[in-house]
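The block underneath contains the structure these notes are about, expressed in structure tokens.
One protein chain omitted, others in place.
Entry: subunit A
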Amino acid sequence: MKKIMYLEFERCIGCRSCQAACRECGGHDAKERNYVEYVDFLESRQTFPMMCMQCKDPACARVCPANAIQITDDGVVLSAMEEKCIGCRNCTFGCPFGIPKFDFEENKMYKCDMCYDRTKHDIAPMCASVCPSDAIRFIDHDEMMELRRKRTQLNLIEGKKPSENNKWQYVPEFFGVYSD
């Protein structure tokens, strides 16, 4: 997998087409695995999309007592294996980003797997392929780095809080898995 996911939260217009697309993805069982939520509903109607970061060392897998959360060769963190998951919900509490969802009826956890069947062939995941405002993008590493570089410069010009030392912490996140 050569491409990565890139999120720009303020581009989100709250249309929720990413969630509709997620429900359509193979193996997702008509349940969305991503989130579109209000940043601060009392202040503005700004929404943000949220997907799994596909951590290299996932906290969800580390707190799973059944060793049910597996990582593919490409580095995609999959939903808990249905046969192993004992339904303790530790992963939903261990994840620092609040990503895994839990189905009490079927007693299993499910989470964003970056549409593994698509991204392993470098096809954009469902959410990125439908996003009308480019809040979710599936792009090359170089393209992403350029976008981020521009953002840091913009942030500095506008006199926001970031300084030269920590400006990389105030740019949109990129994630996903890629190899050089």
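Here are some notes:
We take it that a contact is a pair of C-beta atoms (placed from the backbone, for glycine too) under 8 Å apart; a residue touches a chain by one contact, two chains touch by 3 or more; residues count from 1.
Convention: contacts and distances are computed from a predicted model.
Missing chain, UniProt protein name, picked from "Electron transfer flavoprotein subunit alpha", "Raffinose/stachyose/melibiose transport system permease protein", "FAD/NAD(P)-binding oxidoreductase" or "MFS transporter": "MFS transporter". Touching the missing chain, out of A:M50, A:C112 or A:C131, is residue A:M50. Only one residue from A:A66, A:V130 or A:L147 touches the chain missing from this view: A:A66.
Residue A:L78 is the one among A:C22, A:L78 or A:C131 that touches the chain not shown. Residues touching the missing chain, restricted to subunit A, are 9-10, 26-27, 29, 35, 37, 39-40, 48, 50, 53-57, 59, 62-67, 78, 81-84, 86-90, 92-100, 104-108, 113, 116-117, 142, 145, 149, 153, 160-162, 166, 168-170, 172-175 (touch as defined at the top).
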